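These notes are about the structure you will find just below.
Every protein chain of the complex appears in place save one, which is left out.
Entry: chain A
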Amino acid sequence: MNFLHMTESNFSLKKIEISVSEAEKRTGRNAMNMQETYTAYLIETRSVEHSDGQSVLTDSLWRRYSEFELLRNYLLVYYPHIVVPPLPEKRAEFVWHKLSADNMDPDFVERRRIGLENFLLRLASHPILCRDKIFYLFLTQEGNWKETVNETGFQLKADSRLKALNATFRVKNPDKRFIELKHYSDELQSVISHLLRVRARVADRLYGVYKVHGNYGRVFSEWSAIEKEMGDGLQSAGHHMDVYASSIDDILEDEEHYADQLKEYLFYAEALRAVCRKHELMQYDLEMAAQDLASKKQQCEELATGTVRTFSLKGMTTKLFGQETPEQREARIKMLEEQIKEGEQQLKSKNLEGREFVKNAWADIERFKEQKNHDLKEALISYAVMQISMCKKGIQVWTNAKECFSKM
């Protein structure tokens, strides 16, 4: 379906700009006709003209978080071999005391807005996902989009969790690389969540250190009233203490963005595992089909040669109730042979599917690995940069304070 030139192979940010520019609190009625409050996000799409770099607003619509979730769930079903970008967290986790865990908190909403924009940009820059029609409609068709998605019937096509779990336990011969990938994603998840937890505690403590210094400001100011010579020095030093104490707010806000970058990869670990699970499911399916085929072949052989090497119910019943007639036997052999032929076809196609899946999945995983290394490296560097900036501010404030003290 060729709906727009925009979704051709060059769907890149050079042609299109997507932004989640606003967030708004709304009230409405939910499915159970109860009043609820939710936040809606404005998605704006602009196309950029080559020549002059000017952008023109082509679409703008409002979406809420649950619609993003719906989009992602759809993509998970239709692109199981792709590491689908994760959504920002539904509820605030790894909070330290200043951040509220409330979904309506403006800071949380703002960070979520950024996270949702990031999600859309990731989709738009993915060579395969960017061409998806439902994604395109998500950006362009406000009303009726939910119905359109549901009409695809993707929920039915989804693999049941139970089936997947079963496959994970019973699969005999999955591709080694997927086993390693699963271990890696477990480790990644565990180490990032540990890091985020400790970071939150460090932030909390740092906040405490800075803020208590603010008390000096107040006391110095009161003390300066009774001092003649020391008064001015105390007063101005107190002012610098106040500056110092309030500087932590910006510092920690910037650090939250760093934490959000790490969180994205924390959630990516789950996306990696999803691909591994799909492989295990397919592999298990393949193994079951092969096993089934093998047993049918054996049954056929036994019937043909008359030897019973394996236990079979038919064998038992024949012993108890007498042998079957040659016609019956022929009929059964014929049926089995047909089933075997079918089975061989299926096995072949399953094999092909499996290999295709592994090939495509692995290509996307390689792409993902490079993206991850690049992004995380930059995030870590930006963290070092933040520390530098914090140190510079600290040096400045304390140098000023020292000057005031030495003038006392």
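Everything that follows uses one rule, which is that a contact is a pair of C-beta atoms (placed from the backbone, for glycine too) under 8 Å apart; a residue touches a chain by one contact, two chains touch by 3 or more; residues count from 1.
Note that contacts and distances are computed from a predicted model.
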Quiz item: What is the missing chain called in its UniProt entry, if the choices are "Serine/threonine-protein phosphatase 2A 55 kDa regulatory subunit B", "Proteasome subunit beta", "Dolichyl-phosphate-mannose--protein mannosyltransferase" or "Sorting nexin-7 isoform X1"?
Solution: "Sorting nexin-7 isoform X1"
Self-check item: Residue among A:81, A:112 or A:199 touching the omitted chain
Solution: A:199
Quiz item: Which of A:154, A:258 or A:362 touches the chain that is not shown?
Solution: A:258
Quiz item: Residues of chain A in contact with the chain that isn't shown?
Solution: 10, 12-14, 17-19, 53, 114, 117-118, 121-122, 124-127, 130, 184, 187-188, 191-192, 194-195, 198-199, 201-202, 205-206, 208-209, 212-213, 215-216, 219, 222-223, 225-227, 229-230, 233, 237, 250, 253-254, 257-258, 261, 370-371, 373-378, 380-389, 391-392, 394-395, 398-399, 401-402, 405-406, 408
